[in-house]
Structure formats: structure tokens, C-alpha cells
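This report concerns only the one structure given below.
With one protein chain removed, the remaining protein chains of the complex are shown where they sit.
Naming follows writing order (A and B), and every chain is counted from residue 1.
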Amino acid sequence: MMTETSPKPTKSAVLSLNNIEVVYDHVSLAIKGVSLEVPDGGMVALLGANGAGKSTSLKAISGLLVAERGEVRRGDIQFLDHNLRSLSPQRRVELGIAHVLEGRRVFEHLTPDENLIAASAIRSRHDMIRNKDKVYTYFPRLYERRFSAAGYLSGGEQQMLAIGRALMTQPKLLMLDEPSLGLAPFLVAEIFQIISQINREEGLSVLLVEQNAIAALEIVSHGYLIESGRIVMHDTAQALKSNPDIQEFYLGGAQAKNFHDIKHYRRRKRWLT
Amino acid sequence: MDWALLAETGINGSLIGLMYSLVAMGIVLIYKSSSVPNLAQGSMTMLGAYIVLAYSSRFGAPIWLAIVLATLSMFGIGIAIERIALRRLAGRPIIMILMMTLGLEILLRAGSLTIWGATGRPMPIGISDDPLFLGALLINRAYAAGAAVAIVIFGLFALFFRTRMGVVLRAISDDYTAAWSVGISVERGVALSWAMASVVATVAGVLWASVQGVDQSLAHLLLKGVTVAVLGGMDSLGGALLAGLLLGIVEGIAGSYLDPLLGGASRDLVDAAMLIVTIMLRPHGLFGRHDIERI
Partner (left out) sequence: MFFRQAGVYHTNYVADRALFPVAADRWIIAMILALGVAAPFLFSSLYLSSYLLPWLVWTAGALGLNLILGWAGQFHLGYAAIMGIGAYATVHANRFGVPWEFSIVIGGVSAAVIGSCFAFAALRVKGLYLALSTLALQFVMDWTISHVPAISGGTQATLQAPDIRVLGQPIVSDAGLYYVALVWCVLVTLFMLNLRRTALGRALVAVREKDFAAAVIGVNSFYFKLVAFSTSSFIGGVSGAILIGTFYHAVTPEQFSVDVSIQVLAMVIVISWGAARFGFSLSIEALAHLPQALYGALIISFLLVEPLGLGKIYKNVRDYLLVWPFGYVKK
């Protein structure tokens, strides 16, 4: 267990965050010194509880903080050879960063087909047609429903559409924010399986943000644990799964104690004060 | 009541109404893409007409060329307004956005008053004053031409929104952040919608000016435009077209009944009443978007 992570920039990292700090509205500090790395072609999970700063980290990477009056105040975000901090969200998408937003956020009044067309605004028509074929092969269900309003798709289909939409931008790094949110377990399994298939076949790096740690740790190779805006642990998925603290906090607790004990235990075991 | 007269009033009213929906379409375009209720659309309409006149009388361009040039100029003005005045207000409270568009309205109106003066001038675009008979019904040619243009423009927009660019604009109006996340330049989309609204305003300005001349009262089309836009649902172009038709007919017929009773000028009263009733009973209008909820 490492309490202070300072990843040395390895050659194979597609994305590395070095000690970034994010403030909203110039005052409230949402994340304070997050560092993490996504290896080229790898899958990494960022785990943590509500409000720990997972989504904010992703938005810092994709540049969508702008929409919420947030800004990266300190630290570096390196993507391939580019320093992202000064780039517009649009430019970052062009470079190959795709962000699948929390809560799916499909264009409800457009059909799935149009959703995919809208998402290829930065690519040529030729690429669009090719990418659409690819998305429909990964998600045949979308093809069946391609002409009905996206708002009427089921939750699972909408999540598939959101991922497909991200694929339309031809990303090198796919960032998924809580893809399992509000979905039935078998759908979660299906979607996670497709994600790892895309990772294998396209050579796409994946950064997965999840509260559902059990499912996430099944498919990723590494995991980071974030709490109150700081990375508190970083290890391989295997090690994280067997870590008793992780089991206690994120995998649903090992031994049943009474509530009073658990509270005490948590307070004692808090990594940060 | 004379049925022929009633039909005539109704038909002419519906033609006028379609011309109202030209103004409303500009409001809808902007509202759809950026949720900005543009209260300056009336004075943009007026500005469009003034610019056409400026090109044709000051520089001696033939009227069709003047219209083309004015359209291009207004395209640029629309982009400039968005860039300078409204982009910085994105995400601010609605009251500031409303005040900004009101401020624009005042600025454009007063500015054009300073430059061009208050006297009305004709806008000859070559529509003859001869009456047009449809059976026994007398139709105003200028209104008929205006209505036809309104329908054509609506058709063009309907086609445009099927193209790639149009789909992108619709995506922006659906979800800003999501549009950003897939690399759509939201700013450019919004600027484009302002530009298109300015172009529509020019067309509306020319047509209305050919009916009533070019003067400050063109800016009063704002009330009609807003009423039509709200009645149709602020984000529905088709709604704007139908609501225009409806408002025109109601206004025409109610006006012809009420004018003798109330001593004239009852049309504005009918408009205001329609606006209030719509807002109180059905704020999202006839065809406005209920947000889709999955069952």
C-alpha cells in the first residue's frame, strides 16, 4: 500500500496526471493532488465513494470542467506528447480522448443513428461511415433500434449508445464514468465484457471510474483508490481485491460486526484525516 | 355575418400569421441552440430592412443584390452579437440574459434611429399592389408572397436539420455538455444559430417592410414574434409556423369583430391576451418539448 503515489513517467503511459488540483468557482477545492497513469493499451480503474473526486478527475482530463466553472489550478496532465492543460475540450477529443459522461447523457431527441452522426463532427464523412459500422458490430442492439428516439431506449441501450458515441471520435483513450450506474447486474456484465473486448481488439486504453468495485476489478489490470480528492492507494487489481481494507470498504465488508464496531473501525482506518 | 368576408379575413390573417412566424423562427432557432430568449429579434428584423435600404439607396445596388448583401452582413452581425455580448453570459441567471437581449434591442433601435432617422421609407421589392382574386376572395399579394417565403424557409430549415451540421446543432440543443464531450464546438454551433436567426430576420424585415415601409415600428414585431414562438413552443420550428397561422387567423377575425367595439387597434390586445393565456394554461406551448421520460 502506498499512501503517497508519485508515478515516474514510464514510456508506455498514454495518460499521466501529475499532482493536479481542481477548484470550482475559484474557491472550493475538489481534488487536491491526484496523480495517476494509464498504460498504453491498458485498463485502469479509478475507484472511490460518492464525492471523492472521481468524476472531477475525468472532467479535468477531458476539459469539461469549463462547463461547471471549474479549473485545474496546479499540476500537469500529459497525454501522449501533449500537455493538455491549455487545450480546449474539442482539441482534446481530436487528440483522442473520449469521455463517456456519468448518467449516459445521450442526445435524447435524436435517434441513435443521429447520435452517432453528431458525435463524428470532428471526423470526415468517410471515417464516420466506417466508425458507425464498427459501433453497430459491437452493439447490434443499437442497430436494431437505430431510428427510434434515443430518449426511449432502455438504460442499458443508452449506455451502449453513449459508449458507441465515444467510439465515433476514434479515441486512443476511453474514459468511462460509472457505466454501471442504474443497470441490472447482467447488463453490467455484458457492458463490461464489451468494454474489455474493445480494449483488446482496438488497442484502446481505458480509464474506468466506478463505484461498483467488484465488477470493475474483474476486468482492469490496475486500480487507483481515491478518497476526498486524494489518491490513497494504487495497486494491481489482484492485490486490491485481496486487500482487507478494500474488502471492508468497497467490496461489501468481510465479517459482519455490529454497526457501532464498523463505525469505529472506519474511523480508525481512515487513511486521511 | 358575411361568410365570404369572414373567409377573406381568415385567409389574409393566416398569410399575415405566416409572416409573423418568420420573426418567431429566428427566436426559436436561437432558443433551441442556446436557451437564450432573444428579445432583440424585433430590432434585428428592423436592422435587416434598414441595411437592405442602405445598400440599395446609398450604394445604388439593385434591390435583389442589396438583399443578398444585407443577408451576408446580417450573418456577420449575428455572429458578432453572439461572440461579443452573449457568449460570456452562458450559464448566468436568465434575468441577465434577458436584460442583455433587451439592452441589445434598445441599442439597435436607438442606433438605427440615430443613423437613419425616424421617417418611414418604402421598400419596393416589386410586388404589385394589384389585388389577387381567389374566386370571390380578395387576397393581398404582399402577404401571399410573404407567407410563401415563410413556408419555403421553414422547408429549408427542415432539410438543414437533417444534414450533418443540422444534426450537430440539434445535439447541442439537447445537451451542451454531452456535445462538448464528443468534440462538438458548442460555441460555433450557437454562433451559427445566431447567424441563421439574423438571416431570417433580414428576410422577415424585407417582407414586412414591403408591406408597411421601413421605420422603427418594424421592431414592434417582437411582440408578435414572441407570442408566436411561445404559442408554438419555444423550441419547435414547426410549432412556430402553425402558431403563426393560428395567431394570424385569430387576430384577423377577432380584430375585425372587436375593432368597431373597442375603437381600433385591438390586434395588439388580442396578441397580448393570447400570450398571457398561453403562458398561464400551457407554458410549453402547442408543440414545445416535454422532456422525454422513459416508461
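The definition used in the following text is that a residue touches a chain if its C-beta (ideal position, glycine included) is under 8 Å from a C-beta of that chain, and two chains touch if they have at least 3 such contacts.
Given the structure is predicted, the values throughout are model-derived calculations rather than measurements.
Asker: Which of the visible chains would the unseen chain be in contact with across the whole complex?
Answerer: Listed by label, the shown chains it touches are B.
Asker: Out of B:6, B:89 or B:165, which touches the unshown chain?
Answerer: B:89
Asker: Please pick, from B:7, B:125 or B:223, the residue that touches the omitted chain in the full complex.
Answerer: Answer from the full complex: B:223 touches the omitted chain.
Asker: Which residue numbers on chain B touch the omitted chain?
Answerer: 37, 85, 88-89, 92, 94-96, 98-100, 102-111, 113-114, 223, 226-227, 230, 234, 262-263, 265, 268-269, 271-273, 275-276, 279-280, 283
We adopt the following convention: only the chains that are shown with their structure count from here on.
Asker: In whole angstrom, how far does the Cα centroid of chain A sit from the Cα centroid of chain B?
Answerer: 44
Asker: Quick one: in the complex, what on chain A touches chain B?
Answerer: Against chain B, chain A makes touches at 62-64, 66-67, 69, 89-90, 93-94, 98-101, 105-110, 114-115, 117-119, 121-122, 125, 128, 149, 151-155, 165-166, 168-169.
Asker: Once bound in the complex, which stretches of chain B touch chain A?
Answerer: 91, 164, 167-168, 170-171, 174-185, 289, 291-294
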